[in-house]
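Shown here: the complex without one of its protein chains, the others still in place.
Take a look at chain A:
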Amino acid sequence: MTGPAPGQVTAPEIDRLEGKDVSTNSLKASTDRGRAGDKIFSGISLAAGVLILAVLFSVAVFLLVQAAPTFVADPAEVTGGNGFTAYILPIVIGTVVAATIALLIATPVGIAVALFISHYAPRRFSRAFGYVIDLLAAIPSVIYGAWGYIVLAPQLAKVYTWLAENLGWIPFFTGPASQTGKTMLTAGIVLAVMVIPIITSLSREIFLQTPNLHEEAALAMGATRWEMVRMAVLPFARPGIISATMLGLGRALGETMAVALVLSPGALVASLVKSGNQTIAAEIALNFPEAFGLRLNELIAAGLVLFVITLIVNMIARFIITRHQEFSGAN
């Protein structure tokens, strides 16, 4: 490095002589390298966040505005003639029942399959198996619906007849059973089949992330494999399992096509083996094409109710997860 010749006045010195603020601290020199990247990236992520909120907000506003006429309409004019509440309540119950059946079946099965893949199956086999499960999640719901309609329902009809004859004293199985098998229970089972891959895929990923440290801790104490799973894997995966179940529930609540194909709808009945009942999503899909005027507002109001149900369910799930945060190992 060659400095200025002795006696010569350098540019910074001229600045100093002229009273300008010159700093010799090289750390203060701005380095634009990287700074721009930071700004662009934070701008993009902010924009993405705002966009999501804006979409959610606009959907909510759309639902509210379009649904509003239903709430102020003359009760006699609403479908059924007894006001919106009387119209919506049976299908809200139907929606919740269908989703509940689906989750009651899908959660234990999904977790068991995920555990099998992550902790029990031979490694080579488990990879192929996991791939198949992921494929199942990608099958369009109309195909599940068609399968439920053509294959599953006729098979289940026989089971339903037996259930109605032998367990008919339980309100859920009161006869006479549907001869086509197109009932609430079938819808719930088809939904379960659709939800299982979602719960399985997500749970498997979480199970695989269980720290080796904790699995070994359990094994070194003399835990069997199942005890190790209960002691280390499941507690660790708990928030993930809840999230997976919630995603599954989201699909079960909102599923339209499969339910529309598999269920022959009707009035609310307690029996799950009779035809009858309806879900919000299927109700909207079946009636939307011919709806106009107040009927259209009604259906959108039904959509609003579904939106609110989903919101409440998700908030409950969040609450359950955060309640145990202290013991999550995140600290």
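Rule of thumb we're sticking to: a residue touches a chain if its C-beta (ideal position, glycine included) is under 8 Å from a C-beta of that chain, and two chains touch if they have at least 3 such contacts; residues count from 1.
Going forward, contacts and distances are computed from a predicted model.
A chain of this complex does not appear here, and its UniProt-recorded name among "3-oxoacyl-[acyl-carrier-protein] reductase", "Cytochrome c1", "Phosphate ABC transporter ATP-binding protein" or "Ferredoxin" is "Phosphate ABC transporter ATP-binding protein".
Contact with the omitted chain, checked across A:L46, A:V142, A:M221 or A:A267, is made by A:M221.
Set against the missing chain, the residues A:M231, A:L268, A:L296 or A:I321 yield one that touches it, A:M231. Residues of chain A that touch the chain left out of the display are 123, 211, 213-224, 227, 231-232, 235-236, 238, 324, 326-331.
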